[in-house]
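Of the protein chains in this complex, one is absent; all others appear in place.
Presenting subunit A:
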Amino acid sequence: MPYLGSEDVVKELKKALCNPHIQADRLRYRNVIQRVIRYMTQGLDMSGVFMEMVKASATVDIVQKKLVYLYMCTYAPLKPDLALLAINTLCKDCSDPNPMVRGLALRSMCSLRMPGVQEYIQQPILNGLRDKASYVRRVAVLGCAKMHNLHGDSEVDGALVNELYSLLRDQDPIVVVNCLRSLEEILKLEGGVVINKPIAHHLLNRMSKLDQWGQAEVLNFLLRYQPRSEEELFDILNLLDSFLKSSSPGVVMGATKLFLILAKKFPHVQTDVLVRVKGPLLAACSSESRELCFVALCHVRQILHSLPGHFSSHYKKFFCSYSEPHYIKLQKVEVLCELVNDENVQQVLEELRGYCTDVSADFAQAAIFAIGGIARTYTDQCVQILTELLGLRQEHITTVVVQTFRDLVWLCPQCTEAVCQALPGCEENIQDSEGKQALIWLLGVHGERIPNAPYVLEDFVENVKSETFPAVKMELLTALLRLFLSRPAECQDMLGRLLYYCIEEEKDMAVRDRGLFYYRLLLVGIDEVKRILCSPKSDPTLGLLEDPAERPVNSWASDFNTLVPVYGKAHWATISKCQGAERCGPELPKTSSFAASGPLIPEDNKEREQELPDSGALMLVPNRQLTADYFEKTWLSLKVAHQQVLPWRGEFHPDTLQMALQVVNIQTIAISRAGTRPWKAYLSAQDDTGCLFLTELLLEPENSEMQISVKQNEARTETLNSFISVLETVIGTIEEIKS
């Protein structure tokens, strides 16, 4: 935010700083320096007065010193040559008799962040590590990390690391924690600080001396320690027991995570810990700080995924109060939805019904969807509530209720009758695309049970010209054709009109094509239409919309007390993927540069296939079909020639994959259904020399990666590599389309 006329300000301040009268008056001098700092915070470029500020650092006034050092740390990277002038003062201060001055000077000197400063700070840091004042030692220990990071990727100074390890036994608790932090940074490339048995036990014994921040951090470091025996493990857990009762939520959650991870083989211990953490979590959920409340709610949801019913008796804590911000209300509704059981369902539904008429349309809709979610278990009560809501004749409510009905009829066919009775009349209150589609779908599929279904659809047909959403028109075509099969007499006339309109007047190509398709289908004969359109009306076993199964505690224990539950797993996967792509971006140009547009894959891949012989000298033979038995035998007899992990998120659609692989002459032997966990696929291919490539694709439930293992019956690296690059491209393409 550069201000206009910032040069004037700099000039004026420069003048003031040079003024001997001001320099003589300590308070006035300090005030001018404060003004510099204030402008600096506002974003003005104050680097112009660097020289004058360096001069101001030679003072006995410690407040002034602090301000000047703050200024220098900010602008040193811009003026490295001038900053070197200040080093002298700083070095002198490092041997000041006052420990506060020593610490301040050392801290500032290490924070200068400019090239060439390392040689000056090394000796003061080493002296600082042996200083008798703990304040200086704390600063010096972190100074080691700063110095290491200034060096860039240089090698680790072994002597320094040893010194730091020995300082873990320091008297001062903050020095101990700083040592851990510093070692962690210095040894980052080697996997961080090593927590062996003596260190772990030493830290455990010092725990009670630390403050809450230190405790939380040490608990995090202790996650790395693997106790040797069961006995030791339970000793540690007993030692840490008191931290589950700490008044600081950070420590409680840190301890909980440690318990969950250490006791990963003892589910009863894990459950026990989760019961004990209930109190602190609930307290955080009703805390005055909205932010803390939100984070706690996210963790509650995480726990509920594994232990549904864990918070059921406390359902009232998750009732929304009107003054809460939107994002907390939405979380609470989700939680409520997940903790219903036979005892509280009545109260929870009563409460949710109240939210459905909330003034915020978004929140009202979320509440209705939540009731829809509960309806999968408690169908009758929920359908009744939803039907009542239709009576309000509010547009934003009706459209969501109808969408909920659509999903519900699919998953719980037993409620079809009730839904069909509720539907008549609600077409007046639906204006948006989603709601209309849902209504039309319901009328089409269950039209024989709704007396006025044809007349409602007729209204839509009448107004089709003014309809703005193509998706609604498509839905209307399908629905009307379906209804025509069950009630031909009432529908024939308007079906004709609709088809005529779609084929002759419609501008949208997709709608027109759909119209033409149905017209030709009707020409083939009514039996053929029935065969194609009357798919099963509902099949809950398909499981597309169903909740994922309960997840074991161990699948998320490592995510507990991190940002993952706060972002949500899916969002986190995209974030870490972005970061991953940045890191290995240049190494994997293949997948990233290959940005094919969706519907063009087959052609696109054909082109690639033609290119491939040139690039990799690999020619895969088409139509080389192996039997499953033969595949299995060969697979078991061979060793893995290549293994690789690709980032992957979400589901595979078997058909898409199969089609895409077919194009490059890779055959699919076996494939799991979409959504199963772990998802697997077995592929085979053969090149023109007769070399077989057998491949396994594996998607593990917990990580967002796909593991590819390739086996080859003749060991030839160059063809293997080109085969893998083909495979990568195909998978990359599918992901592109998906996203």
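Points to keep in mind about this one:
Here is the rule we use: a residue touches a chain if its C-beta (ideal position, glycine included) is under 8 Å from a C-beta of that chain, and two chains touch if they have at least 3 such contacts; residues count from 1.
Please note the rule applied: contacts and distances are computed from a predicted model.
For the chain of the complex excluded from view, the name given in UniProt is "Adaptor related protein complex 4 subunit mu 1" [choices: "Transcription initiation factor TFIID subunit 6", "Dynein axonemal intermediate chain 3", "Adaptor related protein complex 4 subunit mu 1" or "WD repeat-containing protein 46"].
When the whole complex is considered, the residue among A:Ala216, A:Val419 or A:Val553 that touches the unshown chain is A:Ala216. For the chain left out of this panel, the touching residue among A:Pro80, A:Gly250 or A:Pro308 is A:Gly250.
For the chain left out of this panel, the touching residue among A:Leu84, A:Ile261 or A:Leu292 is A:Leu292. Note that of A:Thr89, A:Asn178, A:Gln437 or A:Thr695, the residue touching the chain absent from this view is A:Asn178. Mapped onto subunit A, contacts with the missing chain fall at residues 1, 34, 37-38, 41-43, 62-63, 66-67, 70, 74, 77, 100, 107, 111, 113, 135, 138-139, 142, 145-146, 149, 174, 177-178, 181, 211-213, 216, 220, 246-250, 252-254, 283-284, 286, 288-292, 294-296, 316, 319, 321-323, 326-327, 330-331, 353-354, 357-360, 362, 366, 388, 391-395, 397, 561-564, 566-567, 571, 575, 578-579, 582.
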